[in-house]
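Okay, here's the structure, questions in a sec.
With one protein chain withheld, the remaining protein chains of the complex are depicted in position.
When the chains are written out, they are named A, B and C in that same order, and each has its own residue count from 1.
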Amino acid sequence: MSEKIGFIGLGIMGGGMARNLLKAGFELTVWNRSPERIAPLVVAGAHPADSPAGVAAQSDIIVICVSDTPDVEAVTLGENGIIHGAEAGALVIDCSTISPTATRHIAAQLRENGIAMLDAPISGGSEGAAQGTLSIMVGGDAADFTRAEAVFAAMGQTVTHVGEQGAGQTVKLVNQILVVGTMLAVSEGLAFARAGGLDLERTLAAVSGGAAGSWMLSNRAPQCIRDDWAPGFTIDLQQKDLRLVLEAADEMGVPLLGTGMIFQMYRTLQAGGLGAEGNHALVKAIYRLMGDA
Amino acid sequence: MSEKIGFIGLGIMGGGMARNLLKAGFELTVWNRSPERIAPLVVAGAHPADSPAGVAAQSDIIVICVSDTPDVEAVTLGENGIIHGAEAGALVIDCSTISPTATRHIAAQLRENGIAMLDAPISGGSEGAAQGTLSIMVGGDAADFTRAEAVFAAMGQTVTHVGEQGAGQTVKLVNQILVVGTMLAVSEGLAFARAGGLDLERTLAAVSGGAAGSWMLSNRAPQCIRDDWAPGFTIDLQQKDLRLVLEAADEMGVPLLGTGMIFQMYRTLQAGGLGAEGNHALVKAIYRLMGDA
Amino acid sequence: MSEKIGFIGLGIMGGGMARNLLKAGFELTVWNRSPERIAPLVVAGAHPADSPAGVAAQSDIIVICVSDTPDVEAVTLGENGIIHGAEAGALVIDCSTISPTATRHIAAQLRENGIAMLDAPISGGSEGAAQGTLSIMVGGDAADFTRAEAVFAAMGQTVTHVGEQGAGQTVKLVNQILVVGTMLAVSEGLAFARAGGLDLERTLAAVSGGAAGSWMLSNRAPQCIRDDWAPGFTIDLQQKDLRLVLEAADEMGVPLLGTGMIFQMYRTLQAGGLGAEGNHALVKAIYRLMGDA
Partner (left out) sequence: MSEKIGFIGLGIMGGGMARNLLKAGFELTVWNRSPERIAPLVVAGAHPADSPAGVAAQSDIIVICVSDTPDVEAVTLGENGIIHGAEAGALVIDCSTISPTATRHIAAQLRENGIAMLDAPISGGSEGAAQGTLSIMVGGDAADFTRAEAVFAAMGQTVTHVGEQGAGQTVKLVNQILVVGTMLAVSEGLAFARAGGLDLERTLAAVSGGAAGSWMLSNRAPQCIRDDWAPGFTIDLQQKDLRLVLEAADEMGVPLLGTGMIFQMYRTLQAGGLGAEGNHALVKAIYRLMGDA
């Protein structure tokens, strides 16, 4: 008999993930801060709860997918949080992207109440959430990871156990460093190519296949060329994650000269009202410096 | 009847390219500044010449593969240069990586003597040169490109006509911006992951397949992890190309904040005696800043 | 009859400032988190209190000089904070360097209880605190500034009313941007001069008097030259203030490319155990990059 699952946070990512758990046949209890997002899941077969504690009281494994560190703290440790509803032996899986340090603090407090926790941040966008093709980077005990495998399998495609508590979050931040750094490379390449009067599509065709190649070059550079700034991942969310990166780097004493500069460049785009555009709009910071955007 | 080919510059790249032209059945006349590199090609079937002008006098199409702008100027326009041996109607193909502006000046002077020119810088390393799998980015007239197709096919795999005179060089510089920018992203990601105590191989496995992925991450990050600094492309050569990038960016008014910073980081590694290591040793600049390299 | 003064925070800065208030003839009640710092002030004539609320209950004007935003929040709004002891009409003067935004929040809550507040961060080091020669940058209502003039006159030499609530803190952060930016200029100049084999003292003599001149060049460069890293202001404190700068810049959407880079450079020095050295040790980050420190 499979374990009963709870799901907290039914936003653009969590909504799709919860549906995939239902499709996989799990009995599911759900909660969301804005109650209007609960009904569609209930229609699809989930049980509603009136608080995170209520979800926890009905579940063996509770998945969280909320926005930021304070939100995770609230739904785990706060008033009516999981800690007040879960029985000893429950397992929390936090799919939010938050601070690795905060993750370890929350996990330690849950553990004192006999509740285990895996940090399991995701990447792959809303399509990945809807289609169950997310990448999931998991930190925590190996036994907990094994216990959760069927749950992960319902939500993601590439699920990697990367280390101890907090390691999932740290890997996710590594992922974000790579994403924005590659995007800066692509942006400078595009700005140079444009100023050099090149045919941008032929340029991409010539360089994408070799040592210069990247997912960003193949997927986002064409968007930049056709002036399509629709987000896969918004600048506002990117900045939230870069704050986590820079805070963690600050704690660990790692100098991130490039990432620090990119943060400043995105910041100017936010200030200019572009926070809802895709993170590939980074190139606009360069165009703007050139007096041309 | 196929055209007679000349080849000037039989170094680590040019030597392999010339051999592939012989294998493809072209009649080939060769010259190299250091004469000891001529004999092996003669053994393989090439005719020796005693100067670039001598090569040009025996050839319809002359391929150049030398180090830097002054070298190309010398073998084309200098004393005993191609311009003094080639007949009207000859075609020069310059596979060196040099300044786009210098390319246009040289091409203009050759054109006054009835000699056409394509700029055709290459990427793919010494293996690509030996195996005929280079990427070749070609600038110049479409008719000249068509005329040279069989020659390019003997030397490379991905041959792209990217635009007018100089466009090949400009695309090559775009390629180098992408290469080093992606390498900085990888370097910052690795430094962060290492400081965070992650298992680096599991981290790569978790992030390489998605939006963070790049050729550099898949090919050079594993080298960094196993402390293997053998060059695909040396820091010294990388810096030579970055000087071309920054000079061209200066001429065109493009601000390359990231690339400019990377140039400084590589410079410190050269000063520390690491110029012959691979360009992925960029990560050592970060480790050194951290007092740990 | 002059107003009765309270003083909270008798550290390296606050201790000297409190003594100067006693010397100026003010009746003074004091409190410090570590109680051993209270006795010397009592010997000098101050009344002890057992909490910030206790200080406030005995004072018309309460001066605060503590470390960071949470400390100010604790002594003003926390349990046994000023808000629980002060009468309506009291005036709080916060000489700590904290977030301008937090300053406005604290001031708003005090105001609801009829307590006025000036933010009045200081610069000038421990000598300035001891000798009463501090620079004080004051934000808040003009009437409150006027009321406090005698208090400021006892502690500082250059006292400037720079604007509304929070403006004092913002000006202090401007001061810190200028301090570290000028220090970076000096550091790069020194590194270049040293690599160029110059006599560093003659170099300073030649350039200090003109457009290149600065307080940092005249006062800290000579320290760097004679390998004297004794702090006027430590790297650890500098980083605390730079965090405030970068957070405020983030809130306001101001891109600080230079300051952001300097933060990263100092961070590597802290990680290397140099946090207690003076902020002019920034030059060591460059020497370290050069493999030479």
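Keep in mind that, in the parts below, a residue touches a chain if its C-beta (ideal position, glycine included) is under 8 Å from a C-beta of that chain, and two chains touch if they have at least 3 such contacts.
These numbers were taken from a predicted model, which means no experiment stands behind them.
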item: Options C:Ile62, C:Ala193 or C:Ile235, residue touching the unrepresented chain; value: C:Ala193
item: Candidates C:Ala142, C:Ala205 or C:Ala230 - the one touching the absent chain; value: C:Ala205
item: Where the unshown chain meets chain A, residue by residue; value: 257, 265, 268, 271-272, 285, 288-291
item: Interface residues of chain B (partner: the chain not displayed); value: 243, 249-250, 252-257, 260-261, 263-265, 267-268, 270-271
item: For chain C, the residues touching the chain missing from this view; value: 100, 123-124, 135, 137, 158, 160-163, 167, 170-171, 173-182, 184-186, 188-189, 191-193, 195-199, 202-203, 205-207, 209-217, 219, 232-233, 245, 248-249, 252-259, 261, 265, 286, 289-290
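Assume only the chains that are shown with their structure count from here on.
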item: Chain occupying the middle, per Cα centroid; value: A
item: Chain B and chain C: spacing of chain centres that average the CA atoms, whole Å; value: 54
item: Shared interface positions of chain C, touching two or more other chains; value: 257, 265, 268, 271
